[in-house]
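Quick one: structure below, then a few questions.
With one protein chain withheld, the remaining protein chains of the complex are depicted in position.
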Amino acid sequence: MKYFAPSTVEEAAGLLAQPNTKVFAGATDVIPQIRAGRPEPDALVDLKKIDRLVSVQRTDATWVIGAATPTTRLTGNAELVAEFPGLVEAAGLIGSDQVQSRSSLGGNLCNASPAADSVPAMVINSARAVIATANGGTRTVAVEDVPVGPGRTTLAPGEFVVEIEIDRPPARTGDAYLRLTPRTEMDIAVVGAGVRVTLDESGTVTDARVALGAVAPTVVRVTAAEAALIGSKLDDVALAAAAAAASAACNPIDDKRGTIAYRTHVAGVLTRRAAVIAGQRAAEKNGASR
Amino acid sequence: MAHVHFSAGLRSGFTGGVAELVVEAATVGALIRALDERFPGIGEKLSSGTSVAIDGEIIPDAEFESLSATAEVHFLETIGGG
Partner (left out) sequence: MTIAEDPATTSPGYKWVGTRMIRPDGFEKVTGRARFGADIKLNGMLYGHVLRSPHAHATIVSIDTSEAEKMAGVRAVITGADFPDPSGPAGDQDLQRNVIAREKALYEGHTIAAVAAQTRAQAKAAAEAIKVVYEVLPHVMSVDEAMAPGAPLLHPKLMTKGVDPAPTEPSNVASRAVYQGGDLDLGFAESDVVVEGTFTTKPVHQGYIEPHAAVADTTPNGRTTLWCSSQGHFTMRSLSAKVLGWEPSKLKVIPAEIGGGFGGKTTIYLEPLAVRLSQKAGRPVKLVMSRDEVFRATGPASGTKIVGKLGFKNDGTMVAGELWMAYEAGAFAGSPAGAGSMTALAPYTVPNFLIEGFDVVVNKPKVAAYRAPGAPMSSFAVESLIDEAAKKLGIDPIDIRLKNAVTEGCTATYGPKFPRIGFVETLEAIKNHPNYQIPLGPNQGRGVASGFWFNAGLNSSATVHVNEDGNVIVVTGSPDIGGSRASMALMAAEEFGIDAARIQPVVGDTESVGYNDQTGGSRTTLATGAAVIEACRKVIADLRGRAAKQWDVALEKVEWVDGQAQHVEGTQPPLSLADLARGWNRTGGPLTASAALNARGVGSAFSTQVVDLEIDPDTGHVTVLRYLTAQDAGRAIHPSYVEGQLQGGVVQGIGWALNEEYIFDRNGKMENPGFLDYRIPVASDMPMIDTIVVEVPNPGHPYGVRGVGEVGIVPPLAAVANAVDDAVSRRIRDLPLSPVRILDAILNKDS
């Protein structure tokens, strides 16, 4: 197994165009997988030496986060935390403090585990993935269009995610991500729920996004739950309807981590709780965020 | 002299229901031999995989342990620790 550490996106694209190569960023999934017996690639291409892949920038309109940026640089970024507390807390749930000094949004997205914690949180924030293509350019897609099934993505051979773009939220917007794990750390979501709401001055929801993880082969966007929240003041009736919609949208399996019945029930519970937290955070953000 | 108590397993398997017995024996080994004469086959069972409790103290490898005039003797399964 060879190791390469290119310093530009073009160089990396050229290396990854070779057969049987793998992206090596935080490697918090790659290394355990190789140790567990997955076939070793011929080469690992380390993206962490490319500045663009590990930088965090903010323009007036948009955050641009390098796909290989370690999570600790997100949890330690006070402005990012203030604008997207749910996204950062989702990334901050993965593994442990030690893992987060290496793990990244790009890695979490492209590993394409149904239980990935940052993916529902990116989806509710309409995040986009900027992908380096084999011919030296880039293409940009919604993050939910990257994973297609457990361990599988829509990335063509040689492609890799360069950056995650997230537009800065409007005023009075809050997001939240909750997950159910039996242990407090070092665990994998049995169910994950992300909710983002935007409120008007009267506290009525004008926009809502709801996404679930670990209840289907890929992240599930629950438009019916969103509809139940929009136009409400996050009262009990609306929350109950959103929870029911979340449960109905699940397509989980019985496996060693949870039953269908459990995941379905808890998806509704966590959606409701996340909506309440998102609403509280939105209400606290009275002033414009730009 | 030993006042021997038999567990339920020994009662049904070897002593035909006899639960207690007073036996003249100076050591545990002599006791086991004496019991084997009375209940053929019990000697092998008591010699392997069995510990002895004498007056409440569990003693493995008790063959040469002496028995006082009033010793209370129980035979127990050997227990493993972890």
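General remarks:
Letters A and B mark the chains in the order given here, with residues in each chain numbered from 1 onward.
Convention: contacts are C-beta pairs under 8 Å (C-beta built on N, C-alpha and C of every residue); 3 or more make two chains touch, one makes a residue touch a chain.
Computed from a prediction, not measured in an experiment: that's the story for all the values here.
Taking every chain of the complex into account, the absent chain touches A, B. When the full complex is taken into account, the listed residue touching the unshown chain is A:V266, out of A:L16, A:M122 or A:V266.
Contact between subunit A and the absent chain runs through residues 35-36, 180, 182-188, 190, 256-259, 261-262, 265-266, 269-270. Within subunit B, the residues in touch with the undisplayed chain are 5, 7-9, 11-13, 48, 53, 55-61, 72, 74-77, 79-82.
Simple rule for what comes next: only the chains that are shown with their structure count from here on.
Averaged Cα coordinates give subunit A a centre that lies 69 Å from the centre of subunit B.
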